[in-house]
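What you see is the complex with one protein chain gone and the rest in place.
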Amino acid sequence: MYASKIGLEIHIQLLTNSKIFCGCRAAFGDEPNTNVCPVCMGYPGVMPALNGEAMRMAYQVALALNCTPTEHTQFARKNYFYPDLPKNYQISQFGAPIGTDGYLDIEFHGKTRRVRISECHLEEDAGKMVHAGDMSLLDYNRAGTPLLEIVTEPDLEIAEEAEVLLTQLRRMVRYLAVCDGNMEEGSMRCDANVSVAPEGAPLGNKVEIKNLNSSRFVRKALAYEIDRQTDILERGGTVSVETRLWNENRDQSEPMRTKELAHDYRYFPEPDLPIVEADASFIAKLSDAQVELPQARMQRLKQVHGLGDRVVELLCDEKETADFFEAVVAEGADAGAVASWLTSDVRKLLNRFEVSLAASPLSPRRLAELLGLLQSGRIHGKIAKQTLEAVFTLDDDPERIITEKGWEQIVDPKALAELAVAVIADNPEAVAAVRAGNAKPLGFLVGEAMKRSAGRAEPRALQQALKDALSVEPLYVLDFGGAIGGERRPDGMVQPGTRKEVKELLAADPDLPDSIRFDEITLGGFLSEEISPRDWAQLVSAVRYRIEDSSSGVVISHGTDTLAYTAALLSWVFPDPQVPVVLTAAVTPEKAPELMRDAVRAALQLPPAVHVVLEDGTYPAVNLRFERVEADAARFRTWNATGLESEQWPGFALGDASADALTARFETAMRQVHIARIYPGMRSESLVRLMDAGYRAFILELYDTGTANLGHSPFGLRAAFEEARRRGVRIFCTSQQEGVVDFQSYVTGHALWREGAVPMGSLTTETAYARLVAAMVCMEDDDEAFASMEHRGSMKNE
Amino acid sequence: MQADWNTVLATAETLKEYRAGVEARDKDLGAFLHFSPSISTEAENPGSASAISGLPIAIKDNLAVTDFPLTCGSRLLEHFTSPYDATAVERLKAAGASIVGKTAMDEFGMGSATDTSALSETKNPWDPNRTAGGSSGGSAAAVAAGMVPAALGSDTGGSVRQPASFCGVYGLKPTYGAVSRFGLVAYASSLDTVGVIADTPDRLEAVFSVIAGEDAKDQTSIAAFSPGKPPVAPSDLSSLRVGILQADESDEPGVREAMTCVEDVFRTAGTEVETVTLPFLEYASAVYYTIATAEAGANLARFDGIRYGERPLYAENPDELVRLSRSTGLGDEVKLRILLGTYVLRSGFHDQYYGRAQRLRARIIQDMQDLFSRFDLLVSPVFPTLAFKLGRDGLTPYQRKQADRYTTVANLAGIPALAIPTGVHDGLPAGVQITGPAGGDYALIAAAKALHQALPPAAPATYPRIWS
Partner (left out) sequence: MGETELSITAALAKLDLSEEEHQRFADEVKKMLSYFDIMAEADAESQSSDTVTMPIRGVDALREDSKYRFCDADTLIDRGPEIEDRYIVIPNVL
């Protein structure tokens, strides 16, 4: 086993108006050598005049990184000749940097880590040298731009953590408005030191990697370097101390040409600048003016509004968005609704119109107004989306838009009741059927009423008006196959097929209120082991329709074999159904009547959520485990019943894709996700073949809290993990046992984490699989879907 | 009756006369590297704006004057002209003075005889076989030979005081930070000061009060001196507490005589006088040269032939371009100091040399503070010799460096020191320097005024005063 240590040196360009030591404009993209003066060109006789704002920004970052600010900070000359360095020394800091001994907490795949910041120091940037044939061209526009160098201790272990740290730092400096954090343009730059050594051995030889100008390159280059050093050590070699450059075109690092002369920077205190005093009152003033930092803000938004990790992360990625969110909430809108609109529909429109939130016609007041209209029922979801778009195109208030466009719905209960009465009077036959116990004609009546309102009646309120007028409660029963809906053949085998009508089944039940009306929809005459992506798409589409329709509840009969998958799936795609959705299953057709009755009762009594009703009681829809079969009974149990809080595992928004579109999405998703269970004798090769076949994600069922053979033998999974990491294939890990996968208890578990395995915490394999499929179905971007499989807080700090 | 310095540039006629006079005198002296006086509108109305209105002033060639050469006496900058004004120059111009030319100097201020320059060698107006001193030898000679009433110099280790003393004029090395260094081509930044050389203490004061004061472009400049601060009256010598440095028998007789002469003036005036010793004098020059060369190594790194200055016609690569530019553009004394300075900072040697020098400097600062808690001023020699001979008969570079011990103390401690002429010894001017606590510049000038009355300086016989 080898341990790797990574330390980063990050340079951020501070967004001052003028350069650090002169009044030249600190900006890019201008004609070469236009933003220059004798000072930044290193002319004879000039002196640096330190920019106070650069100091303020530097101290702000140091404080945000929990550094101890240096009370008397001083500059030093770092001496080396290079054509882009006008004075042939760089004014930097050596003994008394801006701040020391800070830290930044990061988290990758559930593991949090405190990365120590050894120091932050301020310095000047160099110019740029362009090579053109037999000459080099020098442009000093950039020379003298203030740079803050942030140096971490070698506390990072894997490449991905470095990427996370950079992302977090970028977000932080953008919040502080001291740097735009753009690695591609060089306003944020990173060099890394990597050393690998056998576990428990002292620190290995250090290799410096340069030229990492995107966070993706940082990840690739560091992973490459750790592998390279590990290989050398495994072959019994020694890693030589050197500086390597990342070659992005060849995806590999190359040793930098060694200069004939080792650097000797000959630091000494800069005599042209005063010692700068940052006294307590200065620091206090800065601290008071400090904006709330992203981590703190995410934490607060989570706590105050009960939002999920991923949502707050999306909201807080840019300060602008988080500010906007809070402004809308301050206008009285529901936080959950604001969050979901901002992270989905608004985001899409911003992308489409290529505009920033601040520059867009959408103001917090307008969004609050729109959500108010939606909440009061004056418009419904579809119109709301339409209205939002209209705000972007017309730059007008939602209220005015819906009035002018005539998009407002009829919500007045009196008007709707009148409408219901009129429709009932004109359709005696349908009404009679409903009164006789059938729910199906209700849909017809709703349709008629809608027509009369010229489509302007608010659907749910209209349905309610009709249900009230008829004194009925429609309940939908979806037959989704399984033995519960089948029958026993004379030879004793169970086959899917027609079952007695539920209506008949329940006719004699005295416990059920008279107002119940049923509608039965048969989705498939199959056994639950035969479920295909198409079936799931059909089911999801049908449930969505019934929830939105006039129902008071939805009951789904299902087989036992795959019940755990389907139940979890429904709960992920319907995190907030307006009505109870109850799944039930039985091993034999004989049990059906009793179970169906229980399910119907549950649908009338339980809160709106997805539930599972079985012979021995009611279960939550996630983490159901089919544990035991007997001749006439199936035994289920909920694994890890605690630790399934919905904030940790929020569901997804299904959207309004058609059943066919959903089928396509389910097929695509399920074609890319594979469940694998590890066992003695499992070969990496098998997983790699699956990757070759196009699988992009695995639910890998490990042992215990997350252990597996990670050796190099054919029966070790190292090769598979390395391959997955190389290809960007995700491996989400569950356990074969009941318990929480956290990679914390065993060395092999930690090794898995190092290789990029994502711990699924307390989720069972079935639930995790259903979640991943649901995420991929609901989200257009697979990376976003993968990100939603991450959850935080299950691990403690080291 | 001599003509007035303030009107010398007033008309085309006086200007012509002035130009001819200076050119004639400088032919043999080599004080100016560049001389281009022009009519000064301020001079038509002398004395209206300030005491220096219309005054022709010479500037050492390491101080930037817009569109004037800024060679620092170096081959590498032979054709370089400054695109900007040094703050001191800007202030002189603003006060109505007229910059008439740039004076010769040791290359980048590194020397004490104005003979390390690739561009000229300055002779002493009192004896053409002797040095005018250095590195501000051109400025001192120009004032002593009556070509300008005042000149700016720079003093890093004695470069204003020693040539002033060698030439028999007044030379002030101000408190560190009293005059902005912006526009002074750096030799050793923590020691560099812009100084004034003048024919009288009053003139010196007039010029100093104009150029002193805080400058936003030099953040090491200090607010204690506001420009235009009214001159202090000559001090009452009897009220002073004066320390006299114990004579060193190895100093030249003329030097010791000057010390005795000044001591007598004080005693006659009833001043409280006490002989003192400065134990650190023994190593002051070593401390000075360690720190000065270390800083010089960095300060002179910018002269690489890339952005300005001379560069070779052909170089294979950037490194060669830089090495050739420096190797051909810089003189021996400069190279020696760069090598020394680079060496004393190298890892492995840093603490032994640079670190040690910094610690000892701290001690010198402390010792001088203690001294000035007991005395108002200290009288000491400027240099162990009077103006020495040019060429082989003079001092070796090594001897010269050791001889800097009296002057370097003020630079190391950041305190003001003023060289004053005390008389003529064997045909050569002799003098002493008076040193005061940081910020005591005007008090030193006041004392100089009092001593001026007692010891009026003479002009060299070959260069009688035309203007005054």
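As written, the chain order gives the labels A and B, with residue 1 at the start of each chain.
Please note the rule applied: contacts are C-beta pairs under 8 Å (C-beta built on N, C-alpha and C of every residue); 3 or more make two chains touch, one makes a residue touch a chain.
Small disclaimer: the values here were computed from a predicted structure and weren't measured.
Interface note: of A:173, A:273, A:564 or A:697, the residue touching the hidden chain in the full complex is A:273.
Screening A:130, A:203, A:304 or A:436 against the full complex identifies A:130 as the residue touching the chain left out. Remark: the omitted chain is touched by one listed residue; of B:260, B:327 or B:462 this is B:327. From the options B:124, B:290 or B:408, the residue with contact to the unseen chain in the full assembly is B:290. In the complete assembly, the contact with the undisplayed chain comes from A:56, out of A:11, A:56, A:228 or A:726.
Residues of subunit B in touch with the missing chain: 80-81, 83-84, 176-177, 190, 216, 219-220, 222, 280, 282-283, 285-287, 289-290, 297, 301, 304-311, 315-324, 326-327, 330, 332, 335-336, 338-340, 342-344, 346, 353, 356-363, 365-366, 397-398, 401-402, 414. Contact between subunit A and the unshown chain involves residues 16-18, 23-25, 31-38, 41, 43, 49-56, 59, 72, 74, 79, 81, 83, 88, 130-140, 260-261, 264, 266, 269, 271, 273-279, 282.
Following the convention adopted for this analysis, only the chains that are shown with their structure count from here on.
If each chain is reduced to the centroid of its CA atoms, subunit A and subunit B end up 69 Å from each other.
Across the interface of their complex, subunit B is touched by residues 38, 41-50, 77, 79, 81, 83, 86-89, 136, 138, 140, 264, 266-268, 271-274 of subunit A.
Partner subunit A is touched in their complex by these residues of subunit B: 62-64, 70, 72, 77, 80, 82-84, 86, 181-186, 188-190, 216-220, 294-295, 297-298, 301-304, 306-308, 318-319, 322, 342, 345-347, 350, 354.
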